[in-house]
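Missing here: one protein chain of the complex. Every other protein chain is in place.
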Amino acid sequence: MSQPALLLAFDIVLLTTLLALALAAVLSPEPRRAVMLFIAFGLWLSLVWARLHAPDVALAEAAIGAGLGGALMLAAARRAARAAQRGTARRADDGAR
Amino acid sequence: MTEPADWARSDRARERARDLSLLLAVLLALLGVVLLAVYFLALNGGAAPRLAELALARVPQSGVGNPVTAVLVNYRAYDTLVELAVLLAAVLGIWSQRPAPPGFQRSSAVLAGMVSWVVPLLIVTSGYMLWVGGYAPGGAFQAGALLGAAGVIVRLAGDPTAGLPGEAVQRWLLVLGVLMFALVGLALMLLGAGFLTYPPKLAKWLILLIESAATIAIGTALAAAYVGGRPSAKGQGPSAGEASAAPSSSSLGPRP
Amino acid sequence: MTAQFLYGGAGLILFVLGLWSFLVHAPLLRKLIALNIMGGGVFHVLIAVAYRGDGVTPDPVPHALVLTGIVVAVSATALALVLGARLQDEQRQG
Partner (left out) sequence: MYSNLLTDPLVLCITLPLLGAALTTALPRHAVPLGILAALATCSAAVTLGVDVWQHGALRLVLGGWEPELAIGLRADGLAVALALMANLVALGISVYASGYFRDPERMRAFWPLWLLLWAALNGLFLAGDLFNLYVMLELLGITAAALGALTGSREAVSANLRYLLVGLLGSISYLLGVALLYTAHGTLDLGLVARAIAANDRLFAVDAAALVLMVSGLALKAALFPLHFWLPPAHANAPAPVSAALSALVVKASVYLIIRLWLDLFAPITGLAAAMFLALLGAAAVVWGSWRALRAERLKLLAAYSTVAQIGYLFLFLPLLAVTPPGPPRDNLLAALVLMALTHGFAKSGFFLAAGLVQTNAGHDRIDDLGGTAQRLPATTFAIALAGSALIGLPPSGSFIGKWLLMQGAIESGQWWWVIVVTTGSLLASAYVFRVLSRAFGLEPTPLKFVTDARAEVPALLLSLVAVALLGLASGPLWTLLALRAGGGA
């Protein structure tokens, strides 16, 4: 295979993975899983941007978009999971404490 | 959640919702095709180098070597000023809603040991990132993000304040970016150079000054956003309601 | 040009995907993920437009715009999450 074709194939693999991650994040009903997938999406996005010669933006996206945004969402997902858990456990015992 | 008697109805409702989301999917797919076509046209519209050549040509006069930093803190510095205001607004909005929820359980010795060298490393890297942003990838945002990340790690390790100082100091750190930016800009205006128009000789140092302030503000704001509430007055005495609302049973390590 | 179209096109698909998810999913967290993916799509378009092939320095202006956009997006996300948490707390107590 010639080099441009190889590069094109590489690009297509990069982008397909990106779209697959986004689709998985969007379709996942379970909060923690969705957030994990979103973080993976953000990190992959920054990888793609590095490929497009945008290292500054890639760094920022990895650190702020995926990293901090993900951490914030993860905390919220954990809280949601805990609330759901408490909802089911309430009947049996006040076990959440 | 649904009562058995409602099942039939909720089934129908669910079916309807699925139909609706399918219909929306089809419509939006159409929108996607239109957007792709339009984007193709736009790409071939003949605007090709756009601002690239001009922006790159002016870099030597901008006081920094990294073109992206030149855009951020020089050509389009005004955007960056407003953006710092956005970050400030978000933190103020968060503070207006609730006091800081309690942090996580103090982490194990191993983790604490790890934190004690990761955090200084992050802070040093942040300083390096700020400095290197003048001529290589990096800059105030990335540096600020690293500072914020250090705060997140500190909080995860059990310090509820995320290593941030008390409220009074924190408030000054938060506004440092906006304040420095606006004051430098106004000073330049009063001296006759024009708002945020750096004289070439001073550009490098003024930009470094602004970027340092912005880094601290961004780092503080990101860490404060992760804390997720107004810093409590002294130490941490979360109210009873808060304490029961979020038991500190979850930590980084496995649940007891 | 092919790469520009390919990457930008992926960004547009992300935009539409996020929009769809925003419209059909009710939970706050899913809406926020959807919005962030939409935003990521627009940023992706800008980064693709800035790309000028290997060996050529890309257009720095869109890069700076995206940097600004990323910070704005995370600020809004943080505020929305705290508002959501506030609602959840109240639901539990009330």
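Order of writing sets the labels: A, B and C. Residues in every chain begin at 1.
In this text, a residue touches a chain if its C-beta (ideal position, glycine included) is under 8 Å from a C-beta of that chain, and two chains touch if they have at least 3 such contacts.
All values derive from a computational prediction rather than experimental measurement.
S.K.: Need the list of shown chains touched by the one chain that isn't shown.
M.R.: It touches the following shown chains in the full complex: B, C.
S.K.: Would you indicate which residue among B:28, B:100, B:129 or B:178 is in contact with the undisplayed chain?
M.R.: B:178
S.K.: Spell out the interface residues on subunit B facing the chain that's missing from view.
M.R.: Given the touch definition above, subunit B has residues 34-35, 37-39, 41-43, 45, 47-51, 54-55, 58, 74-79, 81-83, 85-86, 88-90, 92-93, 95-97, 171-172, 174-175, 178-179, 182-183, 185-186, 189, 192-198, 230 touching the missing chain.
S.K.: Which parts of subunit C are in contact with the chain that was left out?
M.R.: Touching the missing chain: residues 8, 15, 19, 22, 28, 31-32, 35, 38-39, 41-42, 45-46, 49, 61-62, 65, 68-69, 72, 75-76, 79-80, 83-84, 86-87, 90, 94.
As a working rule, only the chains that are shown with their structure count from here on.
S.K.: Which of line, ring, star, complete or other matches the graph of chains that touch?
M.R.: Shape of the chain contacts: complete, all pairs touching.
S.K.: Where are there more C-beta contacts: A-B or B-C?
M.R.: Answer to which pair has more contacts is B-C.
S.K.: Could you pull out the residues of subunit A that touch at least 2 other chains?
M.R.: Residues 56-57, 60, 64, 68, 72, 75, 79.
S.K.: Residues of subunit C that contact two or more other chains, please.
M.R.: Residues 13, 20, 50, 57-58, 63, 67, 70-71, 74, 78, 81, 85, 92.
S.K.: Quick one: which bits of subunit B touch subunit A in the complex? Just the residue numbers, please.
M.R.: Touching subunit A from subunit B are residues 66, 68-69, 137-139, 141-142, 145-146, 148-149, 152, 222, 225-226, 228, 244, 246-247, 249-250.
S.K.: Would you mind writing out the residues of subunit B in touch with subunit C in their complex?
M.R.: 17, 20-21, 24-25, 28-29, 31-32, 35-36, 39-40, 43-44, 49-52, 55-56, 67-68, 70-72, 75-76, 79-80, 83, 86-87, 89-91, 93-94, 97-98, 101, 141, 218, 221-222, 225-226, 228-229, 241, 245
S.K.: Considering the complex alone, what residue numbers of subunit A touch subunit B?
M.R.: 55-57, 59-60, 63-64, 67-68, 71-72, 75, 78-79, 82, 96-97
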